[in-house]
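Complex shown without one protein chain; remaining protein chains in place.
Chain lettering (A, B and C) follows the sequence in which the chains are written, and residue indices restart at 1 in each chain.
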Amino acid sequence: MARYEVYVTYKEGVFDPPGAMAERVLANLGFGGVNSVSVGKFIEIDADADIESVRKMCDQLLANPVIEDYRIIVAGEA
Amino acid sequence: MARYEVYVTYKEGVFDPPGAMAERVLANLGFGGVNSVSVGKFIEIDADADIESVRKMCDQLLANPVIEDYRIIVAGEA
Amino acid sequence: MRDDLSADLAPRLAEELGLKPAEYERIVEILGRTPTLTELYMYSLMWSEHCSYKHSRKALRMFPNEGPAVLQGPGENAGVISVGDGWAVAFKMESHNHPSAIEPFQGAATGVGGVVRDIFAMGARPIAVLGSLRFGPLDEPRQRYLFEGAVEGIGAYANCIGVPTVGGEVYFEEAYAGNCLINAMGIGLMREEKLMRAVAAGPGNLLILIGSTTGRDGIGAASVLASQEFDQKAEEMRPSVQAGDAFTEKLLIEACLELLQRGLLVALGDLGAAGLTSSASEMAARGGVGVEIDVTLVPQREDEMEPFEIMVSESQERMLAVITPEDLAEVEDVCARWELPVTVIGQVTDTGHFVVREGDEIVGDMPAATLAHDAPLYDPPAERPAYLDELQRFDPMTAVEHPQSAEALTATLFDLLASPNICSRRWIWEQGDHQALLNTVVGPGSDAAVLRIGTVGDGEISNRAIAVSADCSGRYCYLDPYTGAQAAVAEAARNVACTGGRPAAVTDCLNFGSPEKPEVFWTFVESIRGLADACRAWEVPVISGNVSFYNESFGQPIYPTPAVGLVGVLDDLAHHTTLGFKSAGDVVVLLGETEVDLGGSEYLKVVHQTVAGMVPRVDLDHEAALREVLLEAIGEGIARSAHDCSEGGLAVALAESCMAGGLGADIHLDDALPPVASLYSETQGRVVVSVAEDGVDRLFELALGAGVPFAVIGTVGGDSLRIEGLVDAALGKMREVYETALAARL
Partner (left out) sequence: MHLGVVRFPGSNCDDVAYAARSCGIGVECVWHDETDLARFDGIIVPGGFSYGDYIRYGAVARLSPIMAEVARFAERGGPVMGIGNGFQILAESHLLPGALLRNEGLKFVCRTETLRVEQSVCRWFDLPAGEVVEIPVSHGGGHYYCDEQTLSRLQDSGQIVLRYSERDGSRLPAGCAPDGSLDDIAGICNERGNVFGLMPHPERAVDPLTGGTDGRAFFTAAVKHLAGTGG
């Protein structure tokens, strides 16, 4: 059983509504110096599967290639 | 300017409907051996701020301390 | 038994679980032995305030529950009334105050989920949700967080299950700063013959669990949280917060309604507070049968759950049903189609006992009815609060300086229109889908929502409708709980009548502090008496409700808040009315008479930061007569708009009719009252009606016949509200203030 971590982020140039909102609200809350915030997904998968199939899971379900990139990390045995 | 990565996950025992849905759909798609999927947030912050203020940003806005845990990583200079 | 407790450990654990020593003794007496761990948990939850109503049950008996239209009164998951032509409507209001104070989004969301399950447990398709909400003032960040989270949570959940959010109410008062109130009202529609009850029957029949898996989340959450005083100890209670799964709820609605449609269910009930324990014991008690559950059969979300955890888990989105063994295969097919797990977890027996097994081992065996009904009932002492005399002695007319000039009075109108308790709630209701199901004839933003009776899915559309409103001024109830409670029903009934609906029945959610405090308990009893007297006089029965005690923080109780949800019936949709003025030249009429009633008013609060005085009295006969005049006038098609006077008085009511209609008005008031009273008095029993010129005589005749004071006060037209000598407010400016006030505070 392996533990995979998948990071799903918006592609460059895609508008990120939660990120943009967070930037605005953080500034309102008085946090100076925040240049940018982006909000993506952090998906943890425990599976008896190789990284190739995890890639397929991402392509088919977990990410939308039109707007998102993803990165998979093998985080060890689960 | 530093780059921080924040990982937001559900606290143990809090039900994660999207994660449960992903498990089911992946199984239906024929991915065997998926034991568990959890869906959290992956937040990237570029800011002129120390980790203490990033922690405050998380407590105040980016994570919901009642149901979520978070982890901050300093990912380097942005 | 495996869960055996020693005779000296058991009472100590009982105490920790909130049972009083005498209650523990009673359990031992019932069982004739020391309870097991599982039994102790089950009793402690069933006998908690939340599940047993042990402090409130006696007082609740004051409510009238019967009437020709009532198909199901209190005691079931929701009340049900007939609304004509074979249609029935189920409704119920429920609190989720304590969970929401910890996590507003999830608390409010799961509150909606819970009340909606109560509705379809009766066999009705959920058709509407309303929220009755109270927070502290919005200048505190914590209050903004609670408010925004709760609004979002209600919307998110209701939207996802495709049930429109058609109305509600919200108030901001210091008294709720430490303890917000989140009450959700659910409404459902069915054909009368489909009425379903949670009554187990037929020994040998199967108990099935449909929906989500069972986890440790919310072990005793609702019951424990709702039975304890609430301080800033939120941190420690966190693990009992639960996340809602609206999609599973949507599947449950569809699957359960299909099972019902096919006649496959003997009984159906939802799992709410105290989970399986409560649902199964109540079903068994109602049916006079026993039940047996094997916890190992219950699908579990977490590892190594103890039997007691499974029995009291409050995991959301689960339903319990009784079916015959022959129907199991078909039931499984239906659930599979809706991708919902369904599991046989036990059966109905003829022993009258609730037996809990872990495989072959028995871990609990109790007379089922004792769980559901035998909690000791209390008669807590009640004492009129000492502060009332002083508050009521306050005379607003003499105690403070009032604005006199037209300029100052106009400025006051704008201040009131900007008050969070009066301004437009658009910011809230745009976050909820109020149109799904295609029957919303009048959505939020009017006096009452009007929903057409019918199901577009079956192509069945009728000419009938229901009108619904949720109301309660906690401030009035604080100053005078008896009158305040009457004012709550009076306002709800007026709101419904303003749209053309005849009040039919009421649900309530009684939010109070600790019943163990005599002064709080007095306000509780007085409120019930007020509601009961009004409901009895108007023959509007109370068919369901909910009590939420221990709404306190740091020993400070909230305002007594008996929220009322009222449903009325319109026999013909061709005659319904909204609050907006319709055309220039129409005549503006005031039904009812203004008196000097500034005690407890929004004016006093906004302008003088004062909550004191005698609240407006409620004249039960006058209110009834007023509604008859309105219903006649609307039924005959002469009333072109109708809007009741509530917070902010006549001036605010006129302003709202102007804004809603996009038309100004020229008004002349000769009530011989001090200007501030003319404009901002909150005298009950008043409605602003507009009629075409040729309708005035008829309306006068109707009012005269019913003995309702009638005054022509002006005409519709222009682009400002001009009240002679007192107010001159441009429509555009009023709108700007009224529409932006809420968002501006967030």
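Here are some notes:
The working rule: contacts are C-beta pairs under 8 Å (C-beta built on N, C-alpha and C of every residue); 3 or more make two chains touch, one makes a residue touch a chain.
Note that the structure is a prediction, hence the values are computed from the model and not measured.
In terms of the touch definition stated at the top, the absent chain reaches A, B, C within the entire complex. Considering the whole complex, the residue from C:Ala156, C:Ala198 or C:Ile219 that touches the absent chain is C:Ala156.
Contact with the omitted chain, checked across C:Trp338, C:Phe394 or C:Tyr559, is made by C:Trp338. In the complete complex, the hidden chain is touched by one of C:Glu76, C:Glu254, C:Asp294 or C:Asp597, namely C:Glu254.
Among the residues C:Leu13, C:Met62, C:Leu328 or C:Leu573, only C:Leu573 touches the chain that is left out of the figure. The chain not shown here touches chain A at positions 13-18, 20-21, 60-62, 64, 66-67. Against the chain not shown here, chain C presents residues 152, 155-156, 159-162, 245-248, 250-251, 254, 338-339, 429-441, 452, 455-457, 459, 573. The chain not displayed touches chain B at residues 17-18, 21-22, 25, 28-29, 39.
In the analysis below, only the chains that are shown with their structure count from here on.
For this pair, chain A with chain B, the centres built from the Cα atoms lie 9 Å apart.
In this assembly, the C-alpha centroid of chain B lies 36 Å from the C-alpha centroid of chain C.
Counting partner chains per residue, chain A shows two or more touched chains at no residue at all.
Among all residues of chain C, none touch two or more other chains. Those residues of chain C lying in contact with chain B across their complex are 102-103, 105-106, 212, 215-217, 234, 238-239, 241-243, 245, 247-248, 301-302, 315-316, 339.
By the touch rule above, chain B contacts chain C in their complex via residues 10-11, 13-17, 20-21, 24, 64, 66-67.
Those residues of chain B lying in contact with chain A across their complex are 1, 7-9, 22, 25-26, 29, 31-49, 53, 56-57, 60-62, 78.
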